[in-house]
Every structure is written in structure tokens, then in C-alpha cells.
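Moving on, here comes subunit A:
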Amino acid sequence: MAEALHWIGGALILAGALLSILGAVGVLRFPDVYTRIHAASLTDTGGATLMLLGMGLISPLGFVMLKLLLVWGFIMLTSPAAANALANAAFGAGVRPRIGTFQIMGEDKPGGSGPERSGEGTAS
Partner candidate 1 sequence: MIVLETLYVATPALTAQAPILAIVIPLLGACAAAMAPSARAAWMISVAAAVFGAWMALAVAGEAMREGVLVYVLGGFDPPMGIALRIDAMGALMGLLIGSVGTLAAVFSGHSLVAEVRPEKHTLFQAGFLLCQAGLTGLVFTGDAFNAFVFLEVSSIGTYALVAVGERRDRRALPAAFNYLIMGTVGATFYVIGVGFLYAATGTLNMVDMAARLATLDQSMAVQAGFAFILAGLGVKAAMFPLHGWLPGAYAGGPSLISVLLAATATKAAIYLMVRFMFEVFPQGAAFGEAFLTWVLAPLAATGAIVCSLQAVFARELRRMIAFSSVAQVGFIFLGVSLANADGLSASLFYMVAHGLMKATMFMALGALALSIGARRLDDFAGVAREAPWTAVAFAIGAASLVGTPLTMGFLAKWGLIEAAIASGKVWIAVVIAAGSVLTVIYVGRMIEAMFFRPPLPGAPRAKEAPIGVLAPLLVLAGLSIWFGFDASLIEQLSQAGAARLFEVRP
Partner candidate 2 sequence: MLVAAGVAGLVVAMSLMIVRAMIGPSHYDRILAANSFGTKTVLLIALMGFLFGRPDFLDIALVYALINFVTTIALMKFFRYRTLARPLGAMAREAGKDG
């Protein structure tokens, strides 16, 4: 039984790690801030949930379980809030999402349109 739990837990952790990598690739490749926030926050919470669940299955101790639960709670509470705040700040600063067709695989720079530039401008 314990052996099986161990393997399931390990598999969940691995799945979480893969999700994290996926998210990181998304953050690296997506065209604008909002899609990147989307990629990061979804996979952060999702990956964290999977991993912490996996650790919970491996973990033998009660107190460790509690802490894992707390870490999970924290991430669930803070990661979306931070993503919300970030998107809010970006929007407030005048960064507009890129809508329409553009080359996903191409240059990662903002396509010369004003809004994102202005975001950089306020930032610097």
C-alpha cells in the first residue's frame, strides 16, 4: 500500500513538474503580458496542486501534511491575487492586450504598437 502511494505520489510530482515546464515554455513563447500571465498563473497553481498532493501522498507524518496544506493554501490564495494585481497594474499603466493575428513563433518583441511601449515607458 505504502509502496503504491509512493509511486502515485511520485507520478503526481512528476506531472506537476511537467506542467510547470509547460507553463514556463508558455511564458517564454506567448506574445504579450496577458497571455504570459495566463500561462504562468494557471500552471503555477495547477503544478503546485499536483506536486503538493504528490508530496502529501509520500509524506509519512501528520504535521508535515498540515504544512503542505498550508503551503497549498498560501499559493492558492496569493498566486491568483498576485496575477490579478499584476494584470491590473499592467492594464492601468496602459499596456493593451494584443488582439488579432500575429506570428507566434516570430520575434518576441511587441510589434511596434504604442501601448506596450507606453507600459515600458512608465516602468523605466
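Going forward, a contact is a pair of C-beta atoms (placed from the backbone, for glycine too) under 8 Å apart; a residue touches a chain by one contact, two chains touch by 3 or more; residues count from 1.
Regarding selection, all candidates are chains of the complex that A comes from, given by their letters.
All of these numbers come straight from a predicted model, not from anything done at the bench.
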Whereas the rest of 1 or 2 do not touch subunit A in this complex, the one that does is 2
Of all residues in subunit A, those that touch candidate 2 in their complex:
7, 9-11, 13-14, 16-18, 20-21, 23-25, 27-28, 33, 36-37, 40, 44, 47-48, 51-52, 54-55, 58-59, 61, 63-64, 67-68, 70-71, 74-75, 77-79, 81-83, 85-86, 88-90, 92-93, 95, 108-110, 116, 119-120, 122-124
